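Every protein chain of the complex appears in place save one, which is left out.
Letters A and B name the chains as they come in the text, with residue numbers starting at 1 for each one.
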Amino acid sequence: MRESVAQRLSAASSDNALELRGVTRTFGALRALDDVTLSVRPGERRAVLGSNGAGKTTLFNCITGDFPLTSGTIRLFGEDVSGFPPHERIRRGLRRTYQISLLFGRLSVVDNVYLACRGVSRGRFSMVRPRHDDVLVEAALNLVEAVHLTDAKDTRVADLSYGQQRQLEIALALAGAPRFILFDEPAAGLSPTERRDLVEILGNLPGHMGFIIIEHDMDVALRVAESVTMMHDGRIFKEGTPAEIEEDPEVQALYLGGGNA
Amino acid sequence: MALQANIGTAGLGTGVVERLAWLRRVTPGTWLVVLILLIMPAFAGDFVLFQVFGWSFILGMIGLSLMFLAGYGGMVSLVQMTVAGCAGYMVAIFGDSAITTISLGWPWYLAIPVAVVIATLFGTLSGALAVRTEGIYTIMITLAIASAFFYFTRQNYVIFNGFSGFNGVLPPALFGVDWRQPTAFYYLTLFWAALGYAIVLYVSRSPFGLALQGVRDNPRRMAALGFNVTAHRIAAYAFASVIAAVGGILLVWSNAQVSPGTAGIGPVIDILVIAVVGGLGRPIGPFIGALIYVLLRTFALDVLVALGLAGERFQLLIGLGFLVIVFWSPDGVLGLWDRLRARAERSRDVFRVNAGRGR
Partner (left out) sequence: MRVFVERHPIWSLLIGLAVVFALWLIFAVWPPAFLDAFGRKKIFLNALLNGITLGGLYFLVASGFTLIFGLMRNVNLAHGSLYLLGGYVGYEFADLTGYWLLAFPAAFVVVAALGVVLQLAVFRRMEGQDLRQTLVTIGISIVLADLMLWIWGGDFYQIEAPSWLSGPVETFLVSGVKRSSGEAIFLKYPAVRLAIFAASMVVGIAMWLVLNRTRIGMLIRAGVDDRDMLSATGVRIQMIFVLVFAFGAGLAGIGGVVGGTFQSMAPGEDVRFLLASLVVVIVGGMGSIPGAALGALLIGVAEQFGSVYMPTYAVVVTFLIMVLVLAFRPQGLLGRS
């Protein structure tokens, strides 16, 4: 299952950050994903769009390893991770946010982010409390500030507002030097101001951090992405730049209601 | 609670300030309790020291083991009392007892660590079996393991001496002290209970403890953050088993004997009752629950007679009391206490506001 270091090094230099080949996922008779092949380069910002039931979230679940593949392979930075459990993929630089925030309700904001930092570093089983100048504690505090939650850092997550929880959701994905992030409808339920904030955060991500964003809000998606993949009924049916996609007549007919201002 | 210490006083070395910062969070009420506990032998009788407090500390420790798994880990394990019983049996088998045909007679500094290691191994393996299924099955699986242990020790005569078990299991006379003397036993059990309590409290905010709470709250997210959820759960069982093992050895010493009934289904359920009644939210909960249980046990006869019932209806009392708690305060006595305190604070604030207005 594990390739040698040499193989991994040679693969990494030439390969895509994420590569799916012939990925199929069936639930009984339902083909949620049907022979999906796509690749994303390191640092690329991709949007995956499509109506409900197109298979976007299933795609994410397969990439993270929540669902095993019925067939096909997934390569992360050149390494075949098709058989790896979720936590192994995360430790190779993959991160994900969720449509409905999955947070640790009974812990504080800074505890949540600290766990995210801890998860990909050593000492996960350490029974020694961190000192106040601990590297990971500092990293957690910095992240909390990056998503504008410093004032609420000791609040119990269950007591946060919806918008604050969504911000925390992003912070968890940014912890520990990710190389590739999957954003699952990050703008859902946000106010216009919060959406502008979100676009700013996504735009300010370091250049080497690639991501795929699933969104229903075309505005957000097309503004942050440099390339778009359209899905329908578990298949990819169109790929291109945001401009190309917006002007494509098929896409317009299906999603944009014929013509876009 | 903030991860980092409050660096309020500049000028002092931050290391010292940070290390002592927790002292400031200890309330005067707690200091009073600690003081009373330390000087208890000065005014309490032998019976109270040994039967009430000694037993409460022991049962509290085993209950603490359950609380760690249930409260911080979200796993209600009924195998903790069994782990304690296993440690008790091992200390009798490897150390000294009246059953010289089986006991190996190893010195205490070998027998005790070996007993703790074997019991911890047993608890860890039980955990490994229980954690790969959905949480709700944990109670069932651990109960089944506990009962298998009970039946096995009752039927096996080669290792466990069957129905009679082992008697004459005594603590070593370290420093020339007979540790089963009430005062000595009181301090012995107080020491280990306090140590267990302190360690659990400390570990709860360590990466290990925080990760365990994360696993409790959202195992899927923990996996998506890079944690091996199954490994963490099993590690939690190992940690909890050490505490239960120590409690088990003290339990066996308190009775000077161990038999299948020590870890029978009754005691196994009693530990759950103790932890739930006290409160699964904080480590002090099981000790509160244990004290209530022990007091009830000791004075139940009088209570029952006062109610006009026969003295043997103790289990009925326990069962009804347990039902009352689960119905009206599912987070136990601790939960009740927290709610009363919150209400008192609110009415105090209202009083202040009104007093301010009245001026």
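Criterion: a contact is a pair of C-beta atoms (placed from the backbone, for glycine too) under 8 Å apart; a residue touches a chain by one contact, two chains touch by 3 or more.
Just so it is clear, the model here is predicted, and its values are computed rather than measured.
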In the full complex, displayed partners of the excluded chain: B
Touching the absent chain when the full complex is considered, from B:R132, B:R339 or B:R352: B:R132
For chain B, residues in touch with the removed chain: 76, 129-130, 132-133, 136-137, 139-141, 143-145, 147-148, 151-152, 155-158, 265, 269, 272-273, 276, 310, 313, 315-316, 318-320, 322-323, 326-327, 330
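As a working rule, only the chains that are shown with their structure count from here on.
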Chain B residues within the chain A interface of the complex: 1-5, 7, 14, 18, 202-203, 205-211, 213-214, 217-218, 220-229, 232, 235
Chain B-facing residues of chain A, complex: 64, 66, 85-87, 90-91, 95-96, 98, 102-108, 110-111, 114-116, 118-120, 123-132, 137, 140, 154, 172, 175-176
